[in-house]
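Removed from the display is one protein chain of the complex; every other protein chain stays in position.
After this line comes subunit A, so read on.
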C-alpha cells in the first residue's frame, strides 16, 4: 500500500474563474484529486469541461483573465497555492513539467531545438552547455529520434509534427521531473503517430516512475494507459476511480453515456447506432446550482436541482450523483 510520501500531486478544492464580458465563468469548480509516484491519472471530458484549465492551474500558467483558488495544491508535500513566483519557477520545468497540445506552435521558431532543449537543464541543474547537450542527445535517442546529435542544430520548422512532439517530450524530461502533465499530447497528430507517441509516453512514465496526468478526450487511450480515471463535466469531476472499475461499472450517467459513445470491435454491431448524449454543456457563467448534468440526463429527478452527494465504494471509486447506481 502506498504511503502519503508517495503522493506527488495533491489537489483539494481547486477552482478556476475566468472574467469574461458576460460575467465570471466558473471553468473549474472545486475539484480534488491526487496522483502517486509511478501512477497515470487520465483526466477525460469533452471540450470546455475545464481539463486544460486544471492543468494550467497546476503549472501556474493560467491566462491573465483567469484566477485560481484552492484549499491545497501540493507538489511533493509542499503547498504551492500560496507559493511565490520564484518558488514556482524553481519547480517548473525542473521537478514538474508539461507537454502541450500543439507541437507545431509550442516550439520557438527562432531557436534551434538544441538551444531550447538545454535551456531548462542549464538553468535548474546549473549544468554546463556541454553536459546539457549530452543529456539532450541521450533523451532524443530515448524518445526515438535518430541522429540526435545532428537534430540539435535544426530549427523546429525542419521537423514534422510527430518529431516535434517527441522533442517536446524530451524537453519535458530533461530535468528528470517527478510530475509530468500532458495536455492532449496527440490531438494534433496523425492517427498512426498518435499511437506511437502514447506508447512512448506510457513506457517512459513506467521506466522513470513519473507521476503523470494525461488529459484527453479519447477514451480509447485512457483504457490502455491509465491507472485511474477522472471524468470531468462542466468544471467538476463527476466520477473518479480505477480504470477497470470505471470502465466495467461506470456509476455516473455521464460516464455511462461517454462509454456508450465508443465503438468496440466485435461488440458494436456494424451499421448499428453508437450512443449519443443529447443536449449541450450548460453555461458556466454565473452561479451553477444542483447537478450540472441534469438537463441532459435521462434519469434526472426533482432532487437533481440540489447539489448531488458524492458517493464512494471501498476501492476508491467515487461519483457525484443522487443515484447509487444509475445503470
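The criterion applied here is as follows: a residue touches a chain if its C-beta (ideal position, glycine included) is under 8 Å from a C-beta of that chain, and two chains touch if they have at least 3 such contacts; residues count from 1.
By our rule, contacts and distances are computed from a predicted model.
Student: UniProt protein name for the omitted subunit, picking from "Cytochrome c oxidase subunit 3", "Peptide/nickel transport system permease protein", "Amino acid/amide ABC transporter membrane protein 2 (HAAT family)" or "Dihydrolipoyl dehydrogenase"?
Tutor: "Peptide/nickel transport system permease protein"
Student: Check the options A:46, A:79, A:119 or A:134 and report the residue that touches the missing chain.
Tutor: Final answer for the missing-chain contact: A:119.
Student: Have a look at A:21, A:110 or A:191 and name the one touching the chain we're not showing.
Tutor: Checking the options A:21, A:110 or A:191, the one contacting the hidden chain is A:110.
Student: Give the residue, chosen from A:91, A:169 or A:284, that touches the chain omitted from the document.
Tutor: A:91
Student: Touching the absent chain: which residues on subunit A qualify?
Tutor: 59, 61, 85, 88-94, 97-98, 100, 102, 105-111, 116, 119-120, 123-124, 155, 157, 168, 171
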